[in-house]
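The complex appears here minus one protein chain, its other protein chains still in place.
By written order: A and B. Residues from 1 in each chain.
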Amino acid sequence: METAPARRPGELSFEARRRLFLVGAVGLAALLLSGLSGLPDYRDVTPLYGQVINGVAVEERSTTAVVTAVNFDYRGFDTLGEEFILFAAALVLVLLLRRLGEERRGRLDRLPRHRHTTSAAVRLTCVALVGPTVLLAIYITMHGHLTPGGGFQGGVIAATALLLVYLGSDYATMRRLRPMALVETAKAAGAGSFVLIGVAGLIVAGSFLENFLPLGTPGELVSAGTIPLLSLAVGIEVAGAFVLLLSEFLDQLLVIRRKRGGGA
Amino acid sequence: MSFLPYAVAVWICLVGLYGVVTSRHLVHTIICLSVVQSSTYVLLLAVGYRKDSVAPVFIDIPRDTPAVDPVVQALTLTDVVVGGAVTALLLAIAVQIEKHLDTLDPDELDPLRD
Partner (left out) sequence: MNSILFATDLAELAPLTVAGPFLLAAVLAARLPVPFQRRHAELVAAAGALLVAVLCLLLLRETLDSDAPVVSQIGGWQPRGDGVVVGINFALDSLGATLALLAALLVGTSLVFAWRSFDAVGPTFHALILVFLGALTGFALTGDLFNMFVFFELMSVSAYALTAYRIERPESLQGALTFAITNSVGAVMILFGIALLYGRTGALNLAQVGEALAQQSSDELVVVSFALITAGFLVKAAIVPFHFWLADAYAVAPTPAAIVFTGVMSDLGIYAVARIYLTVFQAPLAPHVEGLRAVLVAFAVLTALVGAVMALGQDHLKRLLAFVTISQIGLALIGIGLLTPAGGAGATLLIPADGLLRAGLFVCLGAVLHRCGSVYQSRLHGRGRVLPRVFPILFVAGTLGLAALPPLGAFPGKAIIEEAAAEVGYGWTAAVFLLATALTAAALLRAGARVFLGWGPVAVARTDPREPPTEDSELTGSRGRVPTPMFVSAAVLIVAGLLVTAVPGAVDDAQRSAHLFADRNVYAAAVLGRPVPAPDPIHFVHIGDTAVVLGVVTVLATLVLSAILLERIRLPFRLPRSVMRAAEASFTRLRRQHSGQIGDYVAWATVGFALLGALFAAAT
């Protein structure tokens, strides 16, 4: 069983901390529930904002997937902020997981190659899925304004292709498929182009992030003005950021060893 | 039953907080924090839900079909990305802490005790 950690005199004991929390939690629960009881039945109404957008988005933005219209047009500025949250997190991850002086890179040729712990069937399936996954990612990204999807979803799917490569082959192969400089540049280029499209809106149409391209016909691939472009920018950034996240964590696990011989 | 999703959101939030408070392993703490954050997804989506409505995608249905709120879905998407970024960042910090201090028990970390 777990033992309670050592406490210095005056500090809350583990038990006291739990009791303190439970008192607070009862109060917080009462607070939240009494507030939520003021909301209408969740089945009844669509909030005004949503109703209005549902009513006008297809016409105003030639976008049949209204969530995408909200994400990349009506509330595109939120998405800009969110993009940069991911951007900042990925930046830090590289910094945090960078090799410290005490660490050394394991030599690639010493890495386990094909230890055949995974069956041939699994490996074959994974490798066979890589192509379709990438294709699906592109499809999801580029059709975000027509059907559910968009840059985030597509970007994450694209990054999972890398994971499939790892599962289906080995780490060394995955590394070769992942030129880090290119990935980082792609991530930055995606984030940067989102801003640049916004600035173009300011210059051409007079407002930052204004949709300044012809809107076309709803339901066609080339429609909705800047929305597909912004979606693509986000897709590239998200794919880059997630490839970075996945590979930095895998690096930690597999390659970087500590000097004191702790191993991976 | 009209209140159920709201109550579920409150439950998820509090149970996650309990986990953060009592956790004895940093990775567990971080996952509990994600649990707390996910309560807001349930809440937001419940606020925008409407019975007998479709998803707000009007590609093959008439434009006046009642649809659920698209705004909360967009907000939730943003929220999910925020949560994911925070989790990734925290996990990276946890990896570093383990390297430096050889422990992941939050109660055993004490460079900051006053």
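Keep in mind that, in the parts below, a residue touches a chain if its C-beta (ideal position, glycine included) is under 8 Å from a C-beta of that chain, and two chains touch if they have at least 3 such contacts.
Quantities reported herein were computed from a predicted structural model and do not represent experimental measurements.
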item: Visible chains that the absent chain touches, using the contact criterion stated earlier; value: A, B
item: Touching residue (missing chain; options A:Ala172, A:Ala189, A:Leu215 or A:Leu250); value: A:Ala189
item: Footprint left on subunit B by the chain that the document does not show; value: 13, 17, 20-23, 26, 29-30, 33, 36-37, 39-40, 43-44, 47, 71-72, 75, 78-79, 82, 85-86, 89-90, 93-94, 96-97, 100-101, 106-107, 109-114
item: Touching residues (missing chain, whole complex) on subunit A; value: 8-12, 17-18, 20-21, 23-28, 30-32, 34-40, 47-53, 56, 73-78, 80-82, 84-85, 87-89, 91-92, 94-96, 98, 100, 181, 184-185, 187-189, 191-192, 195-196, 198-199, 201-202, 205-211
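Throughout what follows, only the chains that are shown with their structure count from here on.
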item: Mean-CA-position distance for subunit B and subunit A (Å); value: 14
item: In the complex, subunit A residues that touch subunit B; value: 2, 5, 8, 14, 17-18, 21, 25, 28-29, 32-33, 36-37, 39, 41-47, 49-51, 53-55, 57-59, 64-67, 69-71, 75, 78-79, 82, 85-86, 88-90, 92-93, 96-97, 100, 146-148, 152, 218-219, 245, 248-249, 252, 258
item: Subunit A partner contacts - residues on subunit B that touch it in the complex; value: 2-7, 9-10, 13-14, 17-18, 21-22, 24, 46-51, 53, 55-59, 63-64, 66-75, 77-78, 81-82, 84-86, 88-89, 91-93, 95-96, 99, 105, 107-108, 113
